[in-house]
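Mind having a look at this structure? Questions to follow.
In this view, the complex is presented without one of its protein chains, the others remaining in place.
Here the chain labels run A and B in written order, and each chain numbers its own residues starting at 1.
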Amino acid sequence: MTTSLAITGLRVELGRHMVLDDIGLTIADGERVALMGASGSGKTTLVRTIAGLQLAIAGTVALGGRKVSEGRHSLVAPSRRRISLVFQDLALWPHMTAVQHLLFVLGGQSLSRRKADELALAALDDVGLGDRAGSRPAELSGGERQRLALARALAPRPELLLLDEPFASLDLPLKLEMTKLLRQRQQAGGFSMLHVTHDPLDALRTASRIVLLEEAAVVFDGRASELIRDETPALAPIGAALREALEVLTD
Amino acid sequence: MRAGHVLSGLAAALCIIAPLVALALMQSAGGSAEVAPPWFALTDPVLRRLLAASTAQAAIAGAIAGVCGLGLGVALATVRSSWGRAGAVLHMLPLCLPPYLLALGLVHGLARGGPVDRYLGSSLRVVVDGVLHGPGGFMMIQVLALTPLVTLLVLAAVRGMDPAPVEAGALSRGPSVALVRIVARHSLPAAAAGATLVFLLTLGEVAVPMLLGVQTYAGTVFARLADLSFLPGEALSRSLPMVLVALAGTATLLRLDRGGAVLPSARAGHGPAPELLGSGAIRVTALVTAGLIGAAPLVGLAWMAASGSDPLSALGPALESVGRTLVYMAGATVPLVALGLLGGHAWARDPAKQTFSAGAALLGLTLPGVVLGIGLIALWNRPSTSWIYGGSAVVVLGLMGRYLYLAQRAFKVAFNAVPAAEEEAALVARKGVPARWLRVTAPPVRRATLAVGAAVALLILRDLDTILTVYPPGGATLAVRILTLEANAPPAQTATLALLQIGLSALLGLAFLAAITRRRTA
Partner (left out) sequence: MTRRRAVLIAGLFVVTAALGCARAPSEQVVVYTSVDQVFAEPVLLAFEQLSGINVRAVYDTEETKSTGVLNRLLAESQHPRADVFWSGDPIRPQILITRGLVAPYEPASAEGIPAAFRAMDGTWTGFSARARVILVNTELVPEGERPDSIRDYLEPRWKDRTAIANPAYGTTTTHIAALFEAWGDEEGRAFLTGLRENGVRVAASNGEVKRLVAAGEVAWGVVDTDDAAVAVESGAPVAVIFPDDGDLGTLVIPTVAVRIAESPNPGPAEALMDYLVSAEVERALAEAACRQMPLRAGVPTPRGVRSVAEIDAMEVDYPTLGDAVERLHPGFLAWAEGTGGP
């Protein structure tokens, strides 16, 4: 199995605070991983470091077998890492229409105008926004904005999709709709996924593996079923939360 | 370090630091005078008093402009009245003239035989003239000239606010309370920022106090490079305490910036609906009153123009200077907007790395223009750089040094209101810096770009201090021509040219409004 993401010995400081300390993480091609942890545990920092938006002070990050950063040096620019990131507040561009969002991200590839239009509209169709191509984010509903953010992230066909709590502010029906859509797109696209979430429901619905961060370190890395059965005191709360989420799902 | 940091640092180094270093190295032509150390101004009791007095005058002018501008900006943003708008336009007109021309208009308006003398009586004229030729007059002129700056900033802040809190306040406590405790409160940072700018510009003003016979600290700096004095080292040395005072004022500006947008961004709301806030009779009255006050020096100038014979004969010979003005304006506005955009963006995203260029740019704004001007001569008057010194380029460099701070700060504030995540999304999604800049980074500040461009162009149009020292022979602007002709030219001709200056500025303002309005309806 080839490796989509390989992190070794990663250390990241923000100010004088060690946010990530000697982190190691591997994600195989096509694997879906949920990154969980309390607020301030370093989840967003890890995602931003993988994306190249944050520099580490030590350690390496490799994507698709290619080293993209080593120590304090970024070896590959964020736009060339073949990753996509869905931001917590979506970070849509308010002056662009939905289709312009897609055309912008496809613009970096050598595509003809016609081909780019085709791909952009197809990407919007895939998330059910085909009839909202000419709308700006302010004209879309909350759910439609989520879909647009997802379509923008998936249009360039990334090898690794990073999601930084994009569903945190959604109500339950919308959250279920979006996690379902995400799973469908992941199965269709075959990309790997690292989904940052504090919601056990999201984790169970979108990921086959859970990584738990606590106080700048990885304290658990395994399947949800293992975490549910783990009786380590530090992991008991999250295990209980997963159990409850599972009951919700099976209900 | 972003490209914006580097470019703005290079611009500040080239346009401000390098000339000042060249000035410091220049041999003083006044043989016997030794250069006093920078702390001389703080140890000599007379100069210390003068520095304190000048600082106080600038602070008072800033405070009054801040309070008036806050009220007028809120009023303008919250009324729908033709009278109010007309008053606002008249209120803005003084911004189109170098302050010393406003002073001239008032002086002549108050002259024997002038409108005040004729219609209001000599005793009033003498009293007001007495006040005018003193510190009170100086502060009054500065307030008149620069309050519109504050008004515009407050207007933008109110127009950009979310109307929901205002609506909630008006429904629960009534429109007056909402106006004062929500709308005005929201606009305080903008008013304070404007007041600080008024403070800085007043501290460095030279022409107005000299015309009115008021001694200022900036005047003593100027005197070291004026007429028979040629003491560049001493001028620079004396400037430094002024710069310290200005830095303190600027620290205030930086604190205010943390609050939020002072200039409109693409994220701007549309402000509270005027209908919600009452009939606005008091606000309209305030605007009309401000307009009448703003028009007073212009009435003086118009009176001057109409009182003499053949005032229009001044227009023909002035056409070339109008052309030159537009050349310098074009030549300096584009790089200032570009550097402001890049530098302001870098400043917003990574403030710590902008310290050098922001500090240097502040020097350019605060020092009397003659100090920078002589420095430009010292730096560029060489055979190898004739192509710079001999033409418009040296003027453009001087203007860039003068207004770089304002351009960068305005954009910094605009970018503060734009989430960094939007740019990060583009950084991850698309390679190519130009594409990211043109399609993601710049569009949210499109309106701010227009506003900064218009503001910079207007400042250049009325600039005297910077251009006066370095303009190429035969290359005087209209503002300079008015100044040089003012000595003994028929007052009617001087006044006519001053009115022409206002007309040009008004055209610029109209063009800006048309561009803003078109964008809104597009």
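Quick note on the criterion: contacts are C-beta pairs under 8 Å (C-beta built on N, C-alpha and C of every residue); 3 or more make two chains touch, one makes a residue touch a chain.
These figures come from a predicted structure and were not determined experimentally.
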> Which of the displayed chains are touched by the chain that has been omitted?
Replying inline: B
>> Out of B:Cys15, B:Ala61, B:Val79 or B:Leu211, which residue would touch the omitted chain in the full complex?
In response: B:Leu211
> Which of B:Trp303, B:Tyr328, B:Trp347 or B:Tyr405 touches the chain that is not shown?
Replying inline: B:Tyr328
> Of the residues listed, B:Leu95, B:Leu155 or B:Ala223, which one is in contact with the missing chain?
Replying inline: B:Ala223
> List the chain B residues touching the unshown chain?
Replying inline: 26, 29-33, 44, 46-47, 50, 100, 107, 111-112, 126, 129, 207, 210-213, 215, 220, 222-223, 225-230, 232, 317, 324, 326-328, 330-331, 333-334, 370, 373-374, 377-378, 381-383, 387, 389-393, 396, 438, 446, 450, 468-469, 471-476, 481, 483-490, 515, 518-519
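In this section, only the chains that are shown with their structure count from here on.
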>> So the centre of each chain is just the mean of its C-alpha atoms; given that, what is the distance between chain A and chain B in Å?
In response: 48
>> For the complex, give me every residue of chain B touching chain A.
In response: 266-267, 419, 421-422, 424-432, 435, 439-440, 443-444, 446
> Inside the complex, what are the residues of chain A that reach chain B?
Replying inline: 51-53, 77-81, 83-85, 87-89, 91-96, 104-105, 107-108, 152-153, 156
